[in-house]
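Note that one protein chain of the assembly has been removed; the remaining protein chains are unaltered in position.
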Amino acid sequence: MDNTLFGYLNYAVYGTAVLVILIGLYGTMVKKSLLKVVIGLSVSDSGLNLLIVAIGYYKGGTAPIFSPGFLENFKSVSKMVDPVPQALVLTAIVIGFGVTAVALALVIRLYRHHGTLNIDEIKNLKW
Amino acid sequence: MVGTPVLFIAIPLLAAFLIPLLGMIWKELVRIVPGLVLTYLLILAVNLLVHVLAHGPVVEVIAGWVPPIGINLVFSVFSGFLVTLMIFLGLLVWAYSYRFKRNVDYEPALKYFLMLMMLITGSVGIVLTGDIFNMFVFIEITSISGYGLTAFYKGRDSAEASFKYVLLGSVASTFLLLAIMIIYSQLGTLNMADIANKIHLMNPTLKIVSYIFFVTALGIEAEIFPLNGWAPDAYAEAPGPVGAAFAGIVVKASVYAIIRYTFTIFDLSGAFNFLIIIGMITLIVAETAAIRQEKLKRMLAYSSIGQMGLVLVAFGFGTEEGVFAALFLMLNHAIIKSLLFFSGSYLVYNSKCKYIKEVNGMSKFLPVTSLLFALGAFAIVGLPPFAGFWSKLSVMTAAADSNMILIMVLVLMVSVVELVYYLRVVNRIYFFKKETAIEPKKPTFNALVVMIVLGVIILAIGFYPDVVTGVLHKASASLMDKSQYIHHVLSLRQ
Partner (left out) sequence: MEMIHIIFLIFLGGAVLTYFSGKISKVLQDIFFLASVLVPAYLFFAYVGAGREATLSLGGITLIWGVNHFSWLFSLIVLGLGSMAAIYAIGYMKGKKRKGYFYFNFILSIMAMMGILLSIDLISFFIFWEIMTWSSYLVTIYNGHDIQRIGIKYFVFSAIGAYAMLMAIVIVHHLTGSFLMSSMINFYPNMSLSMQIWIPVMFLLAFGVKAAMMPLHVWAPDAYSNAPMAYTSIFSGALSKMGIYGMVIVLVTMINQIPQGFWFREVIAWLGGITAAIGTLWAIKQDDAKKLLAYSSVAQLGYIITGIAIGTELGMLAGLFLAVMHALFKGTLFMVTGAIEKQTGTTNFNEVTGLIRKMPWTFIAALLSIIALAGIPPLGGFVGKWMLYESLITSNHYLLVIVIFFSSTAAFLYCYKFLFGFFLGQEEKEWAHVKEAPAVMVVPMLIMAVMMFVLGTFPGIILKPINSGLMDLGFVDSFKHLWESSVILNVWGNHVVLQPILYWIIGIFVFFMIFLTWKGFKTTRYVSTKDISSSGEVPADDENLTFSVGFMQPFMRAVAPAMRRQIDKYYNGIADGLESLFEFIRRIYTGNGQTYTIYVIVFVVIVLLFKNILF
C-alpha cells in the first residue's frame, strides 16, 4: 500500500509541477496587465523548479549533505537523492530572478512611457 | 602553447565586471577596455584556430572534473571558426560604436559596453561549451544582456520591443529547461558527448519531445518562424550596431546550438527534414514580409530572419556540402548584414521613425555610406562577383546534390523577392529626391573604417573565395564527424 500510494504521490508531484507551469503560461498569454504577465512568467518558473527537484528525488532519499562520519556509511550515501538537479535549480532560480527583475524594470519603463499597464494598448511596434 | 578555450569566456566576463571599476579611474577606459580585450581575444582565437586546424580539437576541462561529470569546453574547427567570427564581429561592433552617439555620455556607455561584453561572453560560451545545462546558462546570459541592449534607448519604443523579447525569452528558457530535464531524467548526464553516446538508450517518444522542446527554445533565439515575433521589433528599436550584433553573434550562436543538437547529440532521422521545413517556412514568410516594410531596420531584420531560415535549410540537407554551404552563408550573412546595419543606421540616423522613404537621396550627403549599403545589398542578394554569390551557389549545388528540386525553386523565387526590396531601397538612396528636412549625419571616423573594412572583406571573398573555403571545408568536416567529437571529449576520462 505504501508503495503504490507513494508512486501516485510521485506522479502527483510531476503533475502539480506541470500544472503550475501551465498556469504560468496561461497567465503570460491571456492576462492583459503587464504585471500579471510578469507574475505568470514567475509562476511558470516556479513550476519548472519544482519539476527539476522532483526529478532528482526518489523514494526514501535523504538530503545530499555530507556530514562527519557520513562517508563511512556507504548505505547512507547511496540513499542520498541526486544532488545535480538541486544544483541546477539553484542556478535556474537565480536566472529566473534576474529575468523577473529585468521584466519589472521594463514594466516601469513602459508604464512611464505609455501611462498604462494594459498590454493591448502598448502596440506601437507591429508588422 | 596557444592559449586555452576557457580564456574566451573568462576574459570578457572579467572585463565586463571590471569595466565599471575601471571607469571610476578614467572614464575613457570604459570605451577602450572592451576593444583591447576583444583584440586580444581575436588574436587568441586566430592562433588557436590555426593550431586546431593542424592538430585537431582542443578540449578544455574546467576545474579538473573530467567529462562526463564536469563541464568541458570544445574548441573544434567548427566551433572555433564560429568563435573567431563572433569575436571579430564583436570587435567591429565595438569599433563602430566607440563614439556612435555623441550624446551618449559616460553612464549609458558604461552599460552599453558592459552588456556588449556579456553578450559576447554568452554567445561564445554557447558555442564552446560541451554541457547542455551550461549552455542554458550561457543562453540566459546572452538573452538578458540582449534585453538590456534592446531597451537601450529611452526615447523610443525600445522598452516595448524589449518586453516582447523578455516574454518570448522566458518561454524559451522554460522549454529549454524542460528539454534538459527530460534528457537528464532519462540518461542521468548533462555532457553532450556522453548524451550523444547514450542517446539510443532513451525512450523514443521522450527523445522526440525533448528535441522538439530544444528546437522551440533555441528557435526563439534563432528567429525561426513562428517563434520570432520579438526579432523585428528588437532589431528595429535596438541601436544599429546592436542589430548587427544580434544578426552576427546571438543568432549564430543559437543556430549553432540547434545544429549541435541535431547533428551530434540526437540521432533522429527526421530531424533534418524538420530543419528544412521550418527553415523554408521561415525563409518564405520573412522575405515576403520584408518586401512590404515601411521601416528600414525592420526590413533588414526580416531579411536577416530569412537568411537564417536559409541557413537552417542548408544544414537540413544533412550532407557535408550542405553544412559547408550553411557555414558559408552564416559567414557571409554575418559580414554583409553587419555592413547593412552599420551603414543603414547612418542612412536614417537622425530620423525618429526610421522610415525607408527617409533614405531618399542620401547618396548626395553620405556618398561612402550609401555606396557601402548598395554594395551590401548587392552582396546579400547573391549577385556576383560579391561574397553572397558563392554561398548561394554552394547552397544550390548542395540542394541539387540532395535532389531537392522544389526547395531550389522556392529558394530562388524568394531570392527574387529579396532582390526587389533591396533594389528598391538602393534606388531610393541614389535616384530619389530628398523629401524630409532630416539632417544627414556624417559617419564618425571609426564607423567609416569599420564599414570600409567590411566592404573590403565582401569584395575579397567575392573575388577570391578561397580565402575562406579551406577553413569552411574543414569546419563542416569537423561537424559531420560525430564519433570523433565524442571520442575527443570522452577520451579524457582515462
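The letters A and B name the chains in turn, as written, and every chain counts its residues from 1.
We adopt the following convention: contacts are C-beta pairs under 8 Å (C-beta built on N, C-alpha and C of every residue); 3 or more make two chains touch, one makes a residue touch a chain.
None of these values were measured; they are calculated from a predicted model.
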Cross-chain touch to the chain not pictured, restricted to B:F113, B:F136, B:F163 or B:Y184, is B:F163
Of B:F81, B:Y112, B:Y184 or B:F213, which residue touches the hidden chain?
-> B:F213
Check each of B:G70, B:P108 or B:P384 against the chain that is not shown and name the one that touches it.
-> B:P384
Looking beyond the chains shown, say which of B:A10, B:V420 or B:A460 touches the absent one.
-> B:V420
The missing chain sits against chain B at residues 163-164, 167-168, 171, 175, 208-209, 211-213, 215-216, 220, 226-227, 229-230, 232-233, 268-271, 273-274, 277, 285, 288-289, 291-293, 378, 383-385, 389-390, 393-394, 396-397, 399-401, 403, 405, 408-409, 412-413, 415-417, 419-420, 423-424, 427, 430-432, 464-466, 469, 473
Quickly run down the residues of chain A that touch the omitted chain.
-> 25, 28-30, 37, 119-120, 123-127
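Following the convention adopted for this analysis, only the chains that are shown with their structure count from here on.
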Give, as an integer number of Å, the spacing between the C-alpha centres of chain B and chain A.
-> 29
Chain B - residues contacting chain A, complex = 133, 137, 140, 143-144, 147-148, 151, 154, 157, 159-164, 166-167, 169-171, 173-174, 177-178, 180-181, 184-185, 188, 190, 232-233, 236-237, 293
Which of the residues in chain A come into contact with chain B in the complex?
-> 21, 25, 28, 34, 37, 41, 44-45, 48, 51-52, 55, 82, 84-85, 88, 91-92, 95-96, 98-99, 102-103, 106-107, 109-110, 113, 122-125, 127
